[in-house]
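Complex shown without one protein chain; remaining protein chains in place.
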Amino acid sequence: MTTDPTARHYDREFVRTFFTSPTAVEGGDDSAKMLRSAARLRGMEAPDVWVPDNEDATAPSMREQGVENVVEVVSEHGADFPGEIHPRVVWHRDDPATRYAGFRQMLAMADPDGGAVDHLDGFVIPEVGDIDDWKKADEALTRVETEHGLDPGSLSMSVIIESGEAELAMGDIREEAGKPSNNLERLFLLVDGEVDYTKDMRGMTPTGELPPWPELRHNTSRGASAAGLIAVDGPFDDIRDVAGYRERMTENRAKGMTGIWSLTPGQVVEANTEPLPPASGYWLLDDGEGEGELRAEDERWVYDGDALGLEETGDGYVLRVDGREQELNADDLREELLRRAAYVPSMADMVDSMAEFEAAKEAGKGAIAMTRAATVEIDGVPVDIEADRMWDEATYQAAKTPIDLFQDVYEHRPDQHDALADRYGREVVERATELG
Amino acid sequence: MTTDPTARHYDREFVRTFFTSPTAVEGGDDSAKMLRSAARLRGMEAPDVWVPDNEDATAPSMREQGVENVVEVVSEHGADFPGEIHPRVVWHRDDPATRYAGFRQMLAMADPDGGAVDHLDGFVIPEVGDIDDWKKADEALTRVETEHGLDPGSLSMSVIIESGEAELAMGDIREEAGKPSNNLERLFLLVDGEVDYTKDMRGMTPTGELPPWPELRHNTSRGASAAGLIAVDGPFDDIRDVAGYRERMTENRAKGMTGIWSLTPGQVVEANTEPLPPASGYWLLDDGEGEGELRAEDERWVYDGDALGLEETGDGYVLRVDGREQELNADDLREELLRRAAYVPSMADMVDSMAEFEAAKEAGKGAIAMTRAATVEIDGVPVDIEADRMWDEATYQAAKTPIDLFQDVYEHRPDQHDALADRYGREVVERATELG
Partner (left out) sequence: MTTDPTARHYDREFVRTFFTSPTAVEGGDDSAKMLRSAARLRGMEAPDVWVPDNEDATAPSMREQGVENVVEVVSEHGADFPGEIHPRVVWHRDDPATRYAGFRQMLAMADPDGGAVDHLDGFVIPEVGDIDDWKKADEALTRVETEHGLDPGSLSMSVIIESGEAELAMGDIREEAGKPSNNLERLFLLVDGEVDYTKDMRGMTPTGELPPWPELRHNTSRGASAAGLIAVDGPFDDIRDVAGYRERMTENRAKGMTGIWSLTPGQVVEANTEPLPPASGYWLLDDGEGEGELRAEDERWVYDGDALGLEETGDGYVLRVDGREQELNADDLREELLRRAAYVPSMADMVDSMAEFEAAKEAGKGAIAMTRAATVEIDGVPVDIEADRMWDEATYQAAKTPIDLFQDVYEHRPDQHDALADRYGREVVERATELG
């Protein structure tokens, strides 16, 4: 029997949130304060992966204390923490001393005498280089496991991609992870670290904002897909810009990257919630200046912008787009609006569609048409539109991803069951968990 | 002598259209109905590559019948079909049983007793994984050839890229295809399959639409270029959205991907036609809200939008862009409009330019200026503009691609000669075929 490298070796199929906490802060009487408050997070405020951060978030002078704090807080609170726990230690592809320091941090945190290791799922290794550097980190973990009598491969390894060579290495994982001379099967998350990546690539923008790096995110997502791992985007610095954070996550999901770094419990709530389907469906309309949400009112979907205009004439319609008018009959108008409109399905809609397709399949049908109708209103003129979409097995499989995500969350995060029920209603939650 | 891996091993240099037909449909008295009607397509409705699809387009329960139908219809109509014929069989990187089923389908379709193999150019293998999986498919084809006494490598192999590992594998073809232990030189098309790719990458969009995956398309095009193969984009589901299909093809061509999947004869006509140069040239103007086509009227090119405004004053002009006005003299106005304008050359324009450059080269000149003049009219104010472009050998070579495409079509698709003559006129067609 061969092992399948794309089969995930971890319980979680998805990770929505990667939340870092400083391991030790100066001043005040408890340097572990931030760790302690993070360890008590529950429900939507608790991340899927919690990262006590003994690297960049913690001052170099505090990192020795940080190791002790991790041991203390994780051994005390780890059993009750609802997400996985993966401390970040120091590491650098270009500096053997830093690598050795990282090894010693891991060795100390995973010492069974401290009591934390039972609740540690793995470690996060920053600043990795090419695949040979990943192997060094893997070997450091193997030595930690051996030294402490842990099962080989029981500690996972997640890496932060913050250099060109690490980006290239993501193309090699699939080939390298199967070799008998390493334990790279322990890999779990591929996390982009855009601040240091920007430095390494020497990227510059006029305002100092981070470049968008779309290709990096694609390559991370692809590397994860090809090796059965999970892709996570880096930190979004402007924590007040919730709309921007959401936009970034929407973009990421279109790249297959479901997870994102969260810097605050507020960002954790956003990032835990956003990838899940909405509670209510709604229509979008492209008015020539971009896609905007229509407003629901009395069974109609109303357009409030002024880029589109519509007027009924005796024998048809005049549609105005960006100052240009076109005369249309009823059918052409419907066609035109259909082209501009799109529906964002709710969780209940998705469950209905999947169930309908599953029933059709059982009845021997390979493809069915799904219909979605609405009345759209522009300048007070109502127009009925109806969108058909053919569903076959492939459509069904691709549409299943949000449901897979939901089921993964539901299975692994009982602490979020109440929030999910509040959001969707118990009946929809129940049906969603039973699909597939 | 070494073989050059970027030298194409096939007759066709370009494939515009990849048209799939279900091999067997339930209900009705002839399960091969769809195959039969596809086999009779001619001219612009007939694809460059026809794919009797014994995978996703055909219900699993009908695939055995599908194999028989392919043999029957291809043996009867294959000789007269104007394009190449490449059936798709089942295959999956993660499932040996499916791979064996695919092998048996190919073995049956290629059986000389059935009479179809003389008209089969190759097979399409879906759901391939990493390069070692491609080698398994290649080996299956080698066994089919051996079993039936066919020349080694006589059946081509095209693959559908629908996983991260297959995307990565496209970086390895050039290196692997020359090895003595495989026959990967049989590779022909690299076809993106975005529906299953989206599933594999776990991509999600709010409306359920497919993500655009620009990096995948780049990598497919690059993989094809580096290994002398041909890149083809996946299906465009919304068959009523002709404008959207055209936009996608324009985008693809800018990535070097000339071919696209077609789901209906209507899409085949579009996809056979669009990559060819237009019959008449026209001017585009960027009015700040995007590039739009100008309307030809009495030797002038008229702007009908309202984002740009122009007024003649006593001693110059006032140009209004997005509500901001700027005073310009005649020269600056011309410069500004030139910057915003671009000409889309017709086939005749291209033929003229190439011929002009070829003559100049023969006369010993390495570079010449090509001039294009027009009168643009905004708000009733006419402005004469004149664009120069330097042509050297590299410009010439890059500009030749549409002509290469035309010549490839003309050579291999005599059934489209009439349509081409209708589109361009016999004289332009003749000059275009004689260039280079």
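Which chain is which? They are A and B, in the order written, and residues in each are numbered from 1.
Throughout what follows, contacts are C-beta pairs under 8 Å (C-beta built on N, C-alpha and C of every residue); 3 or more make two chains touch, one makes a residue touch a chain.
Note that the coordinates shown come from a computational prediction; the quantities given were computed from them, not determined experimentally.
Participant: Among A:G122, A:G171 or A:G259, choose the residue that contacts the chain missing from this document, as touch is defined above.
Facilitator: A:G171
Participant: Of the residues listed, B:R36, B:R104, B:H119 or B:R222, which one is in contact with the missing chain?
Facilitator: Touching the chain that is not displayed is residue B:R222.
Participant: Would you mind spotting which of A:D200, A:D349 or A:E377 touches the chain that isn't drawn?
Facilitator: Counting the whole complex, the residue in contact with the absent chain is A:D200.
Participant: Of the listed residues A:D11, A:E209, A:E291 or A:E386, which contacts the missing chain in the full complex?
Facilitator: Considering all chains, including the one not shown, the answer is A:E209.
Participant: For subunit A, which positions touch the chain that isn't shown here?
Facilitator: 56, 59, 61, 94, 130, 163-165, 167-168, 171, 195-196, 198-212, 214-216, 237, 240-241, 243-244, 289, 304-307
Participant: Over the whole complex, note the residues of subunit B touching the chain we left out.
Facilitator: Considering the whole complex, subunit B reaches the absent chain at 4, 6, 14, 171, 174-175, 214-215, 218-219, 221-226, 250, 253-256, 258, 275, 284, 322-324, 335, 339, 342-345, 364, 366, 389-390, 392-395, 397-402, 404-405.
Keep this in mind: only the chains that are shown with their structure count from here on.
Participant: Using mean CA coordinates as chain centres, what's the subunit A-subunit B distance in Å?
Facilitator: Taking the mean C-alpha position of each chain, the two centres sit 34 Å apart.
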